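Omission of a single protein chain aside, the complex is shown with its protein chains in their original locations.
As written, the chain order gives the labels A, B and C, with residue 1 at the start of each chain.
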Amino acid sequence: MLKETHQISFAEAINETTEQLMSYDESIICYGLGVNDPGRIFNTTKNLVETFGDQRVFDMPTAENGMLGIGIGAAIAGLKPIIIFQRVDFFLLAMDQLVNNAAKWRFMFGGQSNVPITIRLIIGRGWGQGPTHSQSLQAWFAHIPGLKVVMPSTTEELKQLLTASVLDPNPVIILEHRWLYQQKGNVPIQIDNRWLLSEQSNISTGDELTVVSSSYLTTEAKIALKFLQEHHGISIEHITLSVLAPLNTSRIIESVEKTGRLLLLESAHETCSISSSISHQVVASSFDKLKLAPVVMAKPDWPEPTTYSGTKYYYISAYDIAQKICEMLAITLDIEALQKQGHHDVPGDWFTGPF
Amino acid sequence: MLKETHQISFAEAINETTEQLMSYDESIICYGLGVNDPGRIFNTTKNLVETFGDQRVFDMPTAENGMLGIGIGAAIAGLKPIIIFQRVDFFLLAMDQLVNNAAKWRFMFGGQSNVPITIRLIIGRGWGQGPTHSQSLQAWFAHIPGLKVVMPSTTEELKQLLTASVLDPNPVIILEHRWLYQQKGNVPIQIDNRWLLSEQSNISTGDELTVVSSSYLTTEAKIALKFLQEHHGISIEHITLSVLAPLNTSRIIESVEKTGRLLLLESAHETCSISSSISHQVVASSFDKLKLAPVVMAKPDWPEPTTYSGTKYYYISAYDIAQKICEMLAITLDIEALQKQGHHDVPGDWFTGPF
Amino acid sequence: MMNTKTPLTDKVKVSILSTMLKIRMVEEAIAEQYKNQKMRCPTHLSIGQEAPPSILSALLTHDDQVVSTHRAHAHYLAKGGNLNAFIAELHGKASGCSGGMGGSMHLIDKAVGFMGSTAIVGGTIPIGVGLALAKQIKQERGLVVIYIGDGAIEEGVFYEAANFSVVRNLPVLFVCENNRYSVYSSLDCRQPQDRKIYELAASIGLQSWHGDGNDISNTFQLCSDAVEHIKLNNGPAFIELDTYRWREHCGPNYDDHLEYRPAEEIAYWKSKDPIKLLTKQLLDSQVIDVSVLNTIKNNINKDVLIAFEKAELAPFPASNTPENLTYA
Partner (left out) sequence: MMNTKTPLTDKVKVSILSTMLKIRMVEEAIAEQYKNQKMRCPTHLSIGQEAPPSILSALLTHDDQVVSTHRAHAHYLAKGGNLNAFIAELHGKASGCSGGMGGSMHLIDKAVGFMGSTAIVGGTIPIGVGLALAKQIKQERGLVVIYIGDGAIEEGVFYEAANFSVVRNLPVLFVCENNRYSVYSSLDCRQPQDRKIYELAASIGLQSWHGDGNDISNTFQLCSDAVEHIKLNNGPAFIELDTYRWREHCGPNYDDHLEYRPAEEIAYWKSKDPIKLLTKQLLDSQVIDVSVLNTIKNNINKDVLIAFEKAELAPFPASNTPENLTYA
């Protein structure tokens, strides 16, 4: 069935999807700090309270652990809460309720209650977000059985992923990168309640190497890969990993069995990361097919410094990716055109601070 | 310098080390739920309050996040708190203070304050500890730059590790397995303030395969390896990983370059585990030396069920380890003698519940 | 809404006594059997603390829900939780109320509104508030009772969840069973000396009551007032009831020899055994006679025996159960 689409931004897609979901299923509620304020969580909750009322859409006290637990209770009672935290970092206060209750409730009561909550977490980056506004903790969540972890890469895939997350009977954490919010994409106009959490999707197919990315790193990877393809004819298979947990690496393994080379782009620190796990699984299953060891590019092992100079080489850029690919293919190419112009600490020229 | 030693249990070694440390350095304080109660945290805090007074040794309210933060504040002011949580699971309430403050304080203030706290966490297992009393979250901690993560395997190594942890200027998490507490070992009578956090130590050397273990799995591994050596002449290199973060895999890599085979015993779930990271690092550095892909044995991807029957195959046993080694060496051996006799859910016959 | 108060009739008194007896006798049977090492899980008995949930439950209907803590046996049984499923759960059997996955500390019986107890101190407080939020949003009848101990009061999550329940005017009743101890630790090292828990709760914005939990008629009055307050939609409420655990914190034994509790304190509370006192009152006033009492006890006894027999005979969960339970 062909879907009609329209061009909207990632933030608009979140907003539209939420509105359609709440119309479709009146058990869905939506809350979080700032949900109804003038900012409307970067416009992702626009019009919701006007349409669905303040019983279903509401602001909350600054009390992350309590408010997550309350959402879990509401979910046990049959509601489907969407709970929003403006930074992953703030959500650290809620780990007890997340792990000890949300992840285990169904299990520890023998399957008698489900916890259909969706937790929207925003990952900050740049403009001095610094050590307490830029963490990316998907590895923590993926380590805990009972949780599903989703990291959309593109506006195109957002609508399906968010819909499937909200309608999923399990607790789902969806990590949204602040730098994706303005990206435009072709989005199906209507939601489809049969959509599944599709684990991976191919951005491009190729023979020489497999690249796996999630979230904003997909943007950087696309730039690098397009450049290598167009200017140097290098054919690379690019897979976005959208569902990090439960982790299914079959598509990645299939790809690596063809290309023999794997580059994993990791938006968190390397130790105990999802990329390390993928690397391990791929080696375990395809040791003999690999031409070289899988490579992980990750954030260095320190927090994001606030200073402008400290983020210049902190995040992986299209240039870095192209350089690493050349290294893995043992070739030398002119990739200077990939050097980023302008400020490295903003998603685009339109961004002038402060948040 | 030869150290005089004596035979004491793991719990006694913790107690003795703490007492000697507190005598040596009066900036050390010690607190946690039950520190001064009749149980004395399984006797690990015996006599402390009598010797050092209740200003330095005290019980606390059930308020994990607040109490960890208070320890961090005290550490910034120059004290060296040892804070004890009777289960890792309870510590989930304190993730905000751990990650946003303890791990980053030095970094985010440009190195002007250190946070010399030691956090003792106890890992529960068996006798129906179940989903909320048996978690092992070392992978979480190891993922966060700024934290050190220590997992002692034996009574012998405990004293050095605990001493070095407490005297370390950084936040250190030391994960103690409840099933190690009664194990006896030869322990240096006195502490030495020059002791370092030694990252790994060899339990045995061998040529055919490298086994890496931490915490209680070292006990199971030792049984398996001794049996394979004595009854079948199989020579295996056994390394205990005591410091999981910052992760230094050089000794493991050295060993694997000799043996060509690596078996990693993981006491947590596999996804985003420390074992996956070690596997990735070893493959990255020694791809050509490996005879086969590294193997990880881990807990299955669900919480510990409370029921007796549910833990029978949940944890990795000496038998499982021997079986996996046979598989990796592609040999068939009689290992039936390794099947555990008696109840699988207790550390020894002496244990009759309830906690 | 109308005044929903139930009067403390003789009939209600007998029902309260029956509930208390049931809890006591079940718990004593568990204590007795525990040494056989077939209930292999940490177990926190409610002996001595039977009165509060037995009284409150007499005022609750099937619309009302309950969440509880590690010490949940009394709350579960008082709310009408299935006895066979409970004893089977302690034995880790597939027929257990949590399919054997939870054990003593993780009980559930949704059929009677017992929505779950968990072992993390304070962990179910926001769960209960969330259940109440759902009632409000879905416009469903009934209230949610959140049982907690004096220790749980110290957790920030209590404060957070209580605050929200006031902000949204939710139908929730916090019941704090103050037995003065958290494991072995007395209130002294945990809370300010002269601070009253119910006053603290009141200052958060909860309508609050305090009483001796072993005083049946007074406790019934408090509970009735609190339930009515909530049913009239006047906002969330809080009841602090003094009570006492007779045995060790966790496990089947007495631990008086450890002397962390003054002998006089123990003796004082035992002298106020709510079961003995109410039994005497009902016998003295001839509401029941000894034969009625014996019938009640015999019936409980029979049920307990059957529950243990069934539990021991029941199969353990299938080996693929845990995997299947992890995700829906």
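The rule is short, and it goes like this: contacts are C-beta pairs under 8 Å (C-beta built on N, C-alpha and C of every residue); 3 or more make two chains touch, one makes a residue touch a chain.
Not measured: the values here are computed from a predicted model.
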| item | value |
| --- | --- |
| Contact list for the unshown chain, restricted to visible chains | A, B, C |
| Among B:A13, B:I29 or B:V283, residue touching the chain not depicted | B:I29 |
| Identified contact with the non-displayed chain, of A:T17, A:T44, A:Q112 or A:Q129 | A:Q129 |
| Omitted-chain contact residue, chosen from B:F85, B:W105 or B:W140 | B:W105 |
| Residues of subunit A in contact with the chain not shown | 33-34, 36-39, 58-66, 89-90, 92-93, 127-133, 300-303, 305-310, 313-314, 345, 352-355 |
| On subunit B, residues whose C-beta touches the chain left out of the figure | 29, 55-56, 60-61, 63, 65-79, 96-97, 100-101, 105-114, 145-146, 148, 169-170, 246 |
| Subunit C residues that touch the omitted chain in the full complex | 154-160, 163, 166-167, 189-192, 195, 199-200, 202-205 |
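To be clear about the criterion, only the chains that are shown with their structure count from here on.
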| item | value |
| --- | --- |
| Two or more partner chains touched - positions in subunit C | 96, 98, 100-102, 106, 118, 120, 123, 156-157, 322, 325-326 |
| Contacts with 2+ other chains: residues of subunit A | 65, 96, 100, 107-108, 145-146, 246 |
